[in-house]
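The complex appears here without one of its protein chains, the remainder shown in place.
Letters A and B mark the chains in the order given here, with residues in each chain numbered from 1 onward.
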Amino acid sequence: MSSVFTEITLNHYLALSGIIFMIGLAGVMLRRDLMVIYMCLELMLNAASLALISFSRFNVNRFGPDAAAEGQLMVLFIIAIAVAKAAVGLALIVALYRNRQTRNVNDLAEMRF
Amino acid sequence: MEPALLLIILFAPLIAALALAMSLPCRPLAVGSGLVQLTLTMVLMFQLPVSPSAVIDGGYSFVTSFPVSTLPSFFTIHFTVGLDGINAPLLLLTSLVGLAAVGVVPQGMRRVREFHVMLLLIIFGATGAFISLDLFLLYIFYGVGLIPAFLMIGIWGSRDHKLAATQMLLYLTLGGLVLLAGLLAFYFSIPLELRSLDLREIQQVLALSAISNQSTIFILLLVGFGTLVSLVPFHSWAPPGYASAPAPVAMLYAGVLNKLGIYGLIRLGSSYLPDGIEQWSVLLQVVLLTHLLYIGWVTIAQRQLDLMIGYASVMQIGYLWLGFLSLSTIGGAGMMLLMIGHGLSTALLFAVTSEIRDRVGTMKFADLGGLARKAPRLSMFFIVGALASIGLPGLANFAGEILIFFGAWGNYPVTTGLCLLGLMISAVFMLRAVQHVCYGEVSEAVEKTGDLAAGSARWPYVLMMSGLVVFGFFPGLIIEMAKPVWSLMIAGATG
Partner (left out) sequence: MNWIILFTPLFAAVLIALLVHPHPRLSAALSISACLISFLSSAMLVFDLGALPLGSFTWINLSGQNLIIEMGAMNDPLAQLMLLVVTGVGLCIHFFAYADMKGDPGLSRFFAKLSLLMFSMLGIVLANNFIMLFICWGLLSASCYFLIGFWFQHANAVEASKQALVVHRVGDVGFLLGVLGVWWVFRSVDFTVLETMLAGAQVAPARQNLINWMVFALFMGCLAKSAMIPLHVWLTGATEAPTPASALVCAATVLVAGVYMLCRIFFILELAPDVMEIIARVAMVSALLAALMASQQNDIKKILACSALSQVGSMVAAVGIGSVTAAMFHLTMHAFFNALLFLSAGSVIRALHQERNIWNMGGLRAKMPVTSWAFFIGTAALIGVPFVFSGFWSQQAVLVAAWTDHPGVFWIGLMTSGLTAYYMTRLLLVAFLGKERSDVVAGAGESSLLMQLPLMLLALFSVIGGWKWIGVVHFIDPDFVPNHEAGVVVMGLSFVVLVIGTGGALALYRDVEQDPVSIPLFARSFYVEELYAATIVRGQNAWAKTLEWFDQWVIGAVLVRGLSSLGTVGGELLRLIQGGNLQAYVFLLVLGVLFVCYWVLFRAHGGV
């Protein structure tokens, strides 16, 4: 068996993170439902978090244990901010839906000059 | 002791503005801060050393300096203020015109408190710009002076004031960007480990080695500062801007703040960029002559008093450029005098013009006339201002102009000779204005006009007029201050 399957390296994590990010991006770009777009945004954010934490985990060898702590700290921040963002974002979506009775982004095309 | 006085001079208008914002009485406080500025400025001017030594503080006196931001590996900004023989006369001009400007604020206007606050901020900006010895600080203070002026023209202006204000802001911001590029280029052409924004340190550094790339830096600074002084062809903002501004703003801007452009060029150009000036001297001469003659003729064709005064004030800046070009102590001393003379006479003319507008309600020459009958005092001030600005001997402008001619004659006899033509042109348009406004039959619009009230309404005019007379009769007051600094500067630049 090659080590690709036996040993999980940084590359695996990064590949996973990339895949999740691309799924998120595709969702944001292609789906029409605001709720789904929002969830895809969360996906992208979490993919980034994953990349960060795996970097920090795998860089311990290079920069010492502090690196891991720093990476985790940053991810914790991101999660906290994501929560706050979720609160605001969902509230906005709900308010929008109440006003417009639609979640389709094609109907929400006021953002232009 | 003296450095503290300089700080008081700087912050008096700001403190007054803050106090005003907390609903204290406007006029007494504003006038009070002006008086404090003027008195202390005069005290400091008499304390200024007669022969400053370039070794201590680069020749500056009363220096206060402390760091404001210390971003590593980036530039360090200091709050540094100080005086020498070049900015002291300009500080005096600022406090004189500032006091007069506060004095002529019409008391019946709407939102008079906000007006005073912004006016004091302009004075604060102008004072700060002239006395700061840090290039970054100078730039900031210039902005402090510019923004309220824009707002005031937009809010309290007359004629097409919104357009004028926008145009002025755009011009000056764009000019400011070019200026910033020039300042950065200047900064980065100083050897790496010696880089500084502090004029004192720059002086010491550049005493040892000349600056490179002078020609590029100079042209950037020329365009940047030139926009501020409304040099042709960057002048379009100035006449309508001045004409539509409320009187105090026009006085401060046309009289004081635009001198900052010349001042900056003296500080950086005359001292450190002699080769740059040399290289561009033909262009400078052409621009200068175009400026004087072209604007002069355009002024002749004006049909409205306020625009005409605006153009006239722009035109007479041309002589300052001649002085700058002369790169000589005589021309330099003349520039200092002419800056004061031009500042005071322009401010006087704008004050009177705006008073006429408020009283008569029209600015068209065709509708004015006979003011000397109805308002003899106002007319007298107008005539004095007009005659001063065309260089009547005995007033400050004359002493300045003649010294500039003496200074420039040696290097540029032909240009100087052609500049003398400007004297004739300005006589034509100023006398025409006097003829149309003050003399002749009393026109319908002027019929109901009253004169300036006695006492409190009159002192700002008297203040400016006496400034013109004092420096006209005793130009030595300014020359003695400016002479040593200019001699050092010219010696440093040429030797």
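Note that contacts are C-beta pairs under 8 Å (C-beta built on N, C-alpha and C of every residue); 3 or more make two chains touch, one makes a residue touch a chain.
Model, not experiment: these values are computed from the prediction.
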Legend entry - Chain not shown: contacting residue from B:330, B:348 or B:378: B:330
Inset, instruction - Check each of B:392, B:464 or B:485 against the chain that is not shown and name the one that touches it. - result: B:392
Inset, instruction - For the chain that's not shown, point to the residue among B:165, B:179 or B:298 touching it. - result: B:298
Inset, instruction - Mind listing the subunit B residues that contact the chain we can't see here? - result: 167, 170, 233, 236, 294, 297-302, 328-330, 333, 370, 372-373, 380, 387, 390-394, 398-399, 402-403, 405-406, 409-410, 413, 416-417, 420-421, 423-424, 427-428, 431-432, 434-435, 438-441, 475-476, 479-480, 483, 487
Inset, instruction - Go through subunit A and note every residue touching the omitted chain. - result: 25, 28-30, 37, 105-106, 108-113
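Keep this in mind: only the chains that are shown with their structure count from here on.
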Legend entry - Geometric centre distance via CA averages, subunit B-subunit A, whole Å: 58
